[in-house]
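Only one protein chain is missing from this complex, and each of the others stays in its spot.
We call the chains A, B and C, going by the order they appear; numbering starts again at 1 in every chain.
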Amino acid sequence: MTVKFEKRVHFYETDEMGVVHHSNYIRWFEIGRVEFLRAVGITLKDLMADGILFPLTEVNAKFLNPSDFDDVLEIKTTATELTKVKMAFDYEISRKSDGKILVTGHSQNVFTNADTGKISRLPDKYYSKLESAKKNLQE
Amino acid sequence: MTVKFEKRVHFYETDEMGVVHHSNYIRWFEIGRVEFLRAVGITLKDLMADGILFPLTEVNAKFLNPSDFDDVLEIKTTATELTKVKMAFDYEISRKSDGKILVTGHSQNVFTNADTGKISRLPDKYYSKLESAKKNLQE
Amino acid sequence: MTVKFEKRVHFYETDEMGVVHHSNYIRWFEIGRVEFLRAVGITLKDLMADGILFPLTEVNAKFLNPSDFDDVLEIKTTATELTKVKMAFDYEISRKSDGKILVTGHSQNVFTNADTGKISRLPDKYYSKLESAKKNLQE
Partner (left out) sequence: MTVKFEKRVHFYETDEMGVVHHSNYIRWFEIGRVEFLRAVGITLKDLMADGILFPLTEVNAKFLNPSDFDDVLEIKTTATELTKVKMAFDYEISRKSDGKILVTGHSQNVFTNADTGKISRLPDKYYSKLESAKKNLQE
């Protein structure tokens, strides 16, 4: 299951090299996983209201081509692992106008209890929603 | 009472015009008021632990000269109003190497209750610390 | 003439007070004026390719209500002054779901020569486009 999200690059996301600052792609990976979860019916707001946090434990990115302000990008997010304690996603960010792949990446999150900070198992009401996405993983 | 803080500009704070993006100065005003409070013995951590938030209600800035990465800046923060319900500060950001004034500004904060979101009066244990700073205002 | 732009708030735009960090609204004002110019047929890319920069000289904002991630905002940008050497805009940022006005603000930009850094007059090919917007100002 892959979820797509379009994002225009803003001027404040560029740097003095005349391109998008690389740290922004790491931020946009976050948009990707938020939209992935929304697509399966889970919002971060609901998770947080239930005292569940989802800190990132690992991220990596390869920067293949630069982009610039006004570019319209497509963030493609694919789940590679969805369990009750963690999620992993692959990302591909490309430019709509020419289809060029700009950045690829991967991240891992765990679920933690907001009060204790410890890893906690995702309640069934959320996990059941992830399962539909998992089925699509195997296709 | 004026509190000074030095800050080096980092590359990720520049934009494609080849200078510091203006939104960063607004962020650095925040450093200024945090350091002002620290100088009078109040930390934001303590305030937040006591359920007190301090949202900004107003900010303005004049951008007089640009700065660039690697510049070492001085943020000068002066309280102009310190009451139990609000604080106001003037800022002046200059470059250490040539003393040039880059940005001047002003902001207002209120104190609010973290649970209700409503404006709340600052407890005496904090306000007494602001009073020493207030005395210096009148000098 | 007023130009509208919709923007969803992302998680990375929040802060530890549990709301959008105020500096982001200053960044979104920039989106507003970029989209205003695009609406009259001027892109920043074209300006920069012609060696014209547009540094901000002044900004102010009033923060009336907080917003949170996942909120969909509307940035309304109205030109208040458009000459060959400067532009001024009013901004109003509201939340789509309840129409609440979150932030209002104002900014001034000048046009400068990218090489000299000095204020320069906007070439007619751009200024003629601003004039149509100016006519609408007077309505």
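Points to keep in mind about this one:
By definition in this document, contacts are C-beta pairs under 8 Å (C-beta built on N, C-alpha and C of every residue); 3 or more make two chains touch, one makes a residue touch a chain.
The model shown is predicted, which means the values in this text are computed figures rather than measured ones.
Interchain touches from the omitted chain, evaluated on the whole complex, reach A, B, C. Looking at B:Lys4, B:Arg27, B:Lys84 or B:Lys134, the residue that reaches the missing chain in the full complex is B:Arg27. If you put the hidden chain back, the residue from B:Leu44, B:Leu64, B:Ala88 or B:Ile101 that touches it is B:Leu44. Within the set C:Phe69, C:Phe111 or C:Tyr126, the residue that contacts the chain not displayed is C:Phe69. Residues 10-12, 27, 30-31, 34, 43-45, 68-70 are the ones on subunit B that touch the missing chain. The chain not displayed touches subunit C at residues 11-12, 14-16, 18-19, 21, 23, 68-69. Looking at subunit A, the residues touching the absent chain are 16-17, 19, 22-24, 26-27, 30, 48, 53, 55-63, 66, 117.
As a working rule, only the chains that are shown with their structure count from here on.
Of all chains, the one whose Cα centroid sits at the greatest distance from that of subunit B is A. Chain nearest the geometric middle of the protein is C, using mean C-alpha positions. The centroid of the Cα atoms in subunit A and the matching centroid in subunit C are 28 Å apart.
Subunit A and subunit B have Cα centroids separated by 33 Å.
Touching of two or more other chains is recorded for residues 27, 30 of subunit C.
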